[in-house]
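Read the structure below first, then the notes.
Apart from one protein chain that is not included, each protein chain of the complex appears where it belongs.
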Amino acid sequence: MQQPWITLRLGQTSIRIDRRVPFIFVVCILATLSAMVINIGVGEYPIPAIDVVKTVLHIPTGEEDYNFIVNTLRLPRMLVAALVGLALGISGAIMQGLTRNPLADPSIIGISSGASLVAVSILVLFKGISSNYLPFAAFGGALLVAFAIYMLAWRGGDSPIRLILVGVGLGAITSAATSMMITFGNINDVQRALIWLTGSVYARSWGEFWPLFMWVLVFAPLACFLARDLNALNLGEDVARGLGSNVTYKRGLLLIVAVALAAATVAAAGTIGFVGLMAPHIARRLVGPDHSGMLPVAAMVGALVVVCADLVGRTLFAPIELPCGLITAAIGAPFFVYLLWRQRKS
Amino acid sequence: MGTLHTEALELAYDSNVIIQHMNVSIPSGKITALIGPNGCGKSTLLRGLARLLQPRKGAAYIDGKAIHQMPTRELAKQLGILPQSPIAPEGLTVMELVAQGRYPHQSWFQQWSIEDEQAVEKALAITGMTEFRTRPVDALSGGQRQRAWIAMTLAQETPVILLDEPTTYLDLAHQVEVLQLLEHLNKEQGRTVVMVVHDLNHATRHAQHVIAMKAGKIVAAGVPNEVVTSELLQEVFGIDADIVPDPRTGVPLCIPYGLKGSSAGIKTTSLEAALANGTTS
Partner (left out) sequence: MASATVARPRGEMRFVRSRAALLLGLLLCVGALLLAMLASIAFGAADISAATVWQAIFAFDQSSTSHLIIRTLRIPRAVVAAIVGAALGVAGAMMQGLTRNPLADTGILGIETGAALSVVCAVQFLGISSISLYAIFAFIGAALTAAAVYGLGSLGRGGPTPLKVTVAGAAITAFLSSITTGLLIFNQRTLEEVRFWMAGSVAGRDLKLLVQASPYLIVGFVLALALGRQITTLSLGDDVAKGLGQRTGWVKILAAIATVLLAGCAVAVAGPIGFVGLVIPHMVRFFVGVDYRWVLPYCALVGACFLIMSDVVARLVIRPSEVPVGIMTALIGGPFFIYLVRWRVKR
């Protein structure tokens, strides 16, 4: 009988992965790369796809301007978009796996709104401050709220359901505080804050890319490293404990990874909602629920979603640009309905 | 191999002490059934034995080693636990579920050894789940689903298996199916099985050792013939029951007739109390 997975063994070392993973993973990477190339080519100053590739690879194309437009203006934006999607995909997959709730998402529970509150407060209260500090502040806000959620949900043990509900509650409080800022701030500051709130990769440069890249470089592999533990936790706390998993420690570690990734995205691009909700579901459909294969695929699907959302946002009402967070919300909400609808059948 | 015992064990949820100063030993290589009324602490005891619940005082031991001091992964190679009605994530196939049972035997570098594969195949074969291996767990019938979970516990290859109400929510045929499987595991592989059961006749029919509990205390323990008597049923459950020998096997068979003692009939509850409890959901 054909096994549903591929096994690689080398001496004592062995790895097992779902049969569908390699092919789908490669397809997702290719799709994301193509979407990025198309997105870089589109704009006020259109560039043919082949020239985009050439310019990125520093092969002369004969056009002087291409290098500036592609490598300085559009490429970092695209890379930020892809990394944001990637991080959100993994973060959402971890949250859903940990809470055993298919509806968990960093933007639905309060983490993103914590980041928003800090960022908006800074934009509104400290006029002269350089927006370079914004990402760090947002990151701090997200971590702080995540920590508060965990502490408040902890009661002699952690419960996934309490975690979600406390997240919703804290989200409501921080949103109220945010709307206070919006009410009292100078109208121009408020508008800047709103753009940030919606989530956008507009005008992101290498300056935003590198810090995000470092975070993803550390935490994305760590997530994949913990995939086996996530699988065990996904069976429920008692079963996982019975299987010999150090539940509290592993769950805490996974939560830190999820929050760090979500916070990094908020810092780089504001709150881009629903990607963390959608990507894991699509990945699960493609390669099944085993996280060792599902996490990388969710990451790539997330990247694809954000890059495409940005593309749509840029082209739909050109020359006006819609923030890509608006697009992901517009796709994400019906997706959410679909998820609830599907649950009804089982 | 596979003897469990407790010394002065105290188990509690929050401030709610369920079990106090419990000394119990569970024979190895036998099927032991824990029986008792709702809330008597039998599931709590099982959870304490499986280190799902940290003891307030005292300790539980497996082969003389304190369970709560063992590295959890080491214990998972000695003792498997199947909690009450576990739920598998959507879309997880039977084989993926059973493969999870190998978790304590794996490391990051050794994710799928030959032994892992063999253990999973064996567990699937024993439980008769081989033909369903690629089916999602949530698409199976109740009995098949329970067998899949038992297969996961088997793949863990532990000498001791604890099960919390393995037959709950199953129809009669599926109950028999699961109990016969457990009996088979015990006979053929010599595994120690400890289970919480509600049906007394299941306990007497399939277990070689019965522990009757009431209000966090052990009332009686021993072979079914000695433990399950009319007097015990009256004391533990407050019921009036006859014990007759099972016509085929001779084990005690319990036929309840009614409640006995002071609590004859149903206590009248006020509408208010009913309302207050009714909203508890």
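Think of it as A and B in the order they're written, each chain with its own count starting at 1.
Keep in mind that, in the parts below, a residue touches a chain if its C-beta (ideal position, glycine included) is under 8 Å from a C-beta of that chain, and two chains touch if they have at least 3 such contacts.
Treat the numbers as computed from the prediction; the structure is a model and nothing was measured.
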item	value
Of A:Gly114, A:Gly293 or A:Pro323, the residue in touch with the unshown chain	A:Pro323
Of A:Ala177, A:Leu222 or A:Leu253, the residue in touch with the unshown chain	A:Ala177
Chain A, residues in touch with the chain not shown (by the definition above)	100-103, 105, 107-109, 152-153, 155, 159, 161-162, 164-166, 168-173, 175-177, 179-180, 182-184, 187-188, 190-191, 194-195, 197-198, 273-274, 277, 320, 322-323, 325-326, 329-330, 332-333, 336-337, 340-341, 343-344, 346
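Here is the rule we go by: only the chains that are shown with their structure count from here on.
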item	value
Centre distance in Å when chain A and chain B are each reduced to the mean of their C-alpha atoms	42
Complex contacts: residues of chain A adjacent to chain B	1, 4, 7, 9, 12-16, 97, 100, 102, 156, 225, 228, 231-232, 234-236, 238-239, 241-246, 284, 288-290, 292, 346
Residues of chain B defined as touching chain A within the complex	14, 47, 50-52, 72-77, 80-83, 86-93, 95-97, 99-101, 103-104, 106, 108-114, 116-117, 133-134, 138, 153, 156
